[in-house]
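For this view, one protein chain was removed and the others were kept in their places.
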Amino acid sequence: MDIKTLERLQKLNQLKLTEEETEKLMAFFETAGKDAEILDTVNTENVERMVYVMPMTNIIREDIAKKLFTRDQLQEQAPEAMDGYWQVPRLVD
Amino acid sequence: MYIAETEKSVKNIVVDDMILTTDMATSAGSRMLDGYISLFEAEAVTKLTEAGYKVYAKANTGEFNLDLMGETSFYGPVEADGVLTTAAAQAVKSGDAMAAVTLEVNGSSARGAALAGLTFVKPTYGTVSRFGTIPAVCSGETVCVTAADAATAKEVLWTIKGHSDKDGTSLPQEKCVFDEVKEIKKVAVAKSLMVGEGAAKVEEMKAKLSAQGIEVVEIDGEELLLAKSAWNILMSAELCNNVSKYDGVKYGYRTPNYETIDQLYTNSRTEAFGYLTKSVVLFGSETLSEDNYFKVYDKAQRIRRVICEALAKVFGEFDAILAPVSSKLSYTAEEAIANPYIAYEESLYIAPAMISGVPAVVTDGVQLVGPAFSESSLLALAEKL
Partner (left out) sequence: MKYETVIGLEVHVELATKSKIFCSCSAEFGGEQNDHVCPACAGMPGMLPIVNKKVVDLGMTAGMMLNCDINRVTTFDKKSYYYPDLPNAYQTTQWFAPICVNGRVDIETSNGPKSIRIKQIHMEEDAGKLVHDDWTDTTLVDFNRTSVPLIEIVSQPDISSAEEAIAYLERLRDLLRFAKVSDCRWEQGSMRCDVNLSVRPVGSDKLGVRSEMKNMNSLSAISRAIKYEIARHTKAVENGETLIQDTRRWDDNEGKSYAMRSKETAGDYRYFPDPNIMPVVIDDEWFDGIKATLPELPEVKRAKYIDELGLSEYDADQLVSSRALCDVFEDAVAVCGSAKEAANWIITDCMQVLNKKKMTADMLDINGTSLGQLIKLVSEDKVSRGNAKRILAAMFENHIADVEAYAKEFGFIVSNDTSAIEAIVKEAIASDPKSVADFKAGKEKALMALFGKCMKQLKGNANPQVLREILIAEINKA
């Protein structure tokens, strides 16, 4: 784990750590990285990945439209809203 | 955010800060969701209310319930008699609540109950709907019950169990609610998990079980050690994804310091999330990166199957596994805060049940882990003890 990777990760996840936090995190990545090393020792070539612990199939619904809440209800806690829109700083591109 | 002061009632239920209610804020212990009021409530809350229980208060949690026992909460940790506890356990222990219904994400509910001497049950994954809970680690997190005794825990758990068509992981009704109790005759103790002070509690329990005529056998359980490593990876990756929606745009905390959209995102998240959440997000993100996906994340998913198969083998021979819940029998808030990654270490004990979705019951400071759908059997044993 190097500083560059940590910087890229912060950008990717919209977070910014202080220098002190970054150093602490480097140490953590070393420790947590050991988890990956431990798993690496197990041969899983013929093991299928397990996404669902209680697998089922075809949990689907019919195509019926329903309205649950009004726009005003949904925007009641919006940090900023205007004319029924959520509002953010102007985007470039 | 602490437990509201109301009249004591036998029907009072406290739910934790990961379970959505419409009349009280749900904040996931995070500044990000400070004061957030949901437009809808959790299926568990609806079921409790319909059955005549009163969901009277919210119990504080650590941020997204990832930590040891609430020490990372935006609202501060809860201590009782100088030691760290969870607000949910404290509400039950004090007698204010007959039971606590919590979203177990990374073991804090089990630890809170074990260290307070309460009974806790984590049912089989998919038997209680997660509709209306704050998503953190969707493939493992489970709505759980803490109570003073096994009978009460069962009563409340059976109230909230059941199929929900609003949850795509909810099992069919006949699998959710069942009364079959199988007598527990043979229990395994995994040597791999017998580390730390919690092992002493297991020794006490061994004596009690033997007195009941239950055979206790030691096994190696080497594969169970893998659970911690695999769980830490899966937990981090899913958490990273699930908290990405908190960005200061739609609701919740928005930084006052921004001009551009990236500043809005970055500063809101940086100012509102605590250090543990940030660490988990960054680590989780890395496990999913193009370079690491197959090496780390996908590998952990395969190990998950290895663990489930190892558990199935144990349960072919034994009715339950007896194990400690934590490495120490008490923690101060100070020491938990001083080691931000303490939950990554303590997951050793809770990971086997969390990663595989099997039920676990905490009683007398230890846990009994059983095969899928064995919660009624585990609770029956706990009641007898």
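The first chain written gets the first letter, and so on, giving A and B; residue counts start at 1 in each chain.
Basically, contacts are C-beta pairs under 8 Å (C-beta built on N, C-alpha and C of every residue); 3 or more make two chains touch, one makes a residue touch a chain.
Here the structure is a predicted model, which means the values were calculated and not measured.
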Candidates B:71, B:238, B:319 or B:346 - the one touching the absent chain: B:238
Hidden-chain contact residue, picked from the options B:25, B:138, B:194 or B:219: B:138
Residues of subunit B (touch criterion as defined above) contacting the omitted chain: 20, 28, 33, 38-40, 42, 130-135, 138-139, 165-169, 237-238, 240-241, 244-245, 247, 249-251, 261, 265, 285, 288-290, 293, 297
Contacts of subunit A with the absent chain, listed as residue ranges: 8, 11-12, 14, 51-52, 55-69, 71, 74-75, 82-93
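Following the convention adopted for this analysis, only the chains that are shown with their structure count from here on.
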Of all residues in subunit B, those that touch subunit A in their complex: 36-37, 39-40, 124-126, 139-140, 165, 168-169, 171, 225-226, 228-230, 232-233, 236, 240, 244, 247-252, 254, 258-267, 269-270, 273, 275, 278-279, 281-283, 285-287, 292, 295-296, 298-306, 308, 340-341, 344, 355-357, 372
Residues of subunit A defined as touching subunit B within the complex: 5-6, 9-10, 12-17, 21, 24-25, 28-29, 31-32, 34-36, 38-40, 42, 44, 47-54, 56, 59, 61, 68-69, 73-74, 77-80, 86, 88-89, 91
